[in-house]
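Structure record follows, encoded as structure tokens.
A single protein chain has been omitted from the complex, and every remaining protein chain is retained in its original position.
For subunit A:
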Amino acid sequence: MGKIQMFEKPLGMRDSFPEVNEQKEYIRSTARNFIRNKGYDFIKTPSVEYFETIGKASAIDESSLFKLVDNQGETLVLRPDMTTPIARIAASKLLKEKNPLRLAYYANVFRAQQREGGRPAEFEQLGLELIGDFSAYGDSEIIHTAVELVKELGVESFRITIGHAGLLTAFLTNNTNTVQQVDALRQLLVEKNFVGFEQELDNLGLLQEQKENLTKLIDYTIDFKVFENFRAYLTNEQQYLINQLEQFKRLLELQLKDPSIVSFDFSLASHMSYYTGMLFEIYAAGSGFPIGNGGRYDELFKQFDEQVGATGFGIRVDRLLEVLPKRDVEEKHTLLLFTEGAYLKANVLAEARRNNAERVTLQYIESVHDLDVYKQSFDEVLIVSEGGSLRE
């Protein structure tokens, strides 16, 4: 690596310039009002956590963590997600006061990038967690809230695909012989490498029937909409999964105004290894990457010695910005340039206008470097001198 230039930032770090920053602020305040109305409380957590606790419990790959060492020699991490710190707070304190618990956040998270310096390594995430509820009502609430929130934020065209980590694990386990085989196949599904999946089926030495069953996951010969189809592939102990899913789907149909934006695909698998139940991804036209994802993650709480149900989702603000139509802000920004001796007069005038909900910049005229260029940043320019004010 060459000498670091004075204007350079660490790999993947970005400045938010005023216009983008305003857009983010709009997203934050719109989402905040919406989510609070649904009964969720916003919280903040530290940017830095212990590697031993949050770093290890988080589903983010260790190679993506920013690590630091504190003055005691402990390894710290910049938080790579918000779900894990929230689980920590809920398990250690808040669940004892309120259960079920509804928490929300708008926070920056950090994930180191290995490739292509332009990808953000720090980005804002907006999300919520419903903790302490095992029921399908909780799952339905999360999907419904995600749909309504994305709409409220102004995304016009989007889809949600729902899978089920428990059902997928059951299906894979029933048709393979070892845990390693399940993991290998699941990893290929996470990558959506269907070619590799089919090749792996040949390599694993499975029975013909097992191979045929597994192939059905990726070639859509089972209709994912009809959950009953899956009963035949599950053991008696696993039948409850279908009952849960049926209930979940009924609730969704009751709750969603337009059920066609959600679809089911049980080959959907996530690199977030703590999901145990339903999981989903949100795709919007205009971004090549999912704008958000979520699911049920009861497993995570076991790491904090709690046995509670939890479900939630997060939206990536940077990707959301990409798909949102550009918003024109209707506000007037006035420049008051004052000359020597007109300071008080200019102040009085500025105050009067600000009280009228106008943005006013007050500037001593002699300090301006290039008056013509400077004026272009404003909607209206007034020059205030001892003699009187002059509109440009």
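In this section, contacts are C-beta pairs under 8 Å (C-beta built on N, C-alpha and C of every residue); 3 or more make two chains touch, one makes a residue touch a chain; residues count from 1.
In this text, contacts and distances are computed from a predicted model.
Colleague: Per UniProt, what's the omitted chain called: "Cytochrome bc1 complex Rieske iron-sulfur subunit", "Binding-protein-dependent transport system inner membrane component", "ATP phosphoribosyltransferase" or "Glycine/D-amino acid oxidase-like deaminating enzyme"?
Modeller: Missing chain, per its UniProt entry: "ATP phosphoribosyltransferase".
Colleague: Going by the contact rule already stated, which one of A:49, A:281 or A:318 would touch the omitted chain in the full complex?
Modeller: Counting the whole complex, the residue in contact with the absent chain is A:281.
Colleague: From the list A:159, A:345 or A:375, which touches the chain that is not on show?
Modeller: Going through A:159, A:345 or A:375 one by one, A:159 is the residue touching the chain not shown.
Colleague: I need the residue numbers on subunit A that touch the omitted chain, in ascending order.
Modeller: 115, 157-159, 161, 191-196, 198, 220, 263, 281, 283-285, 287-290
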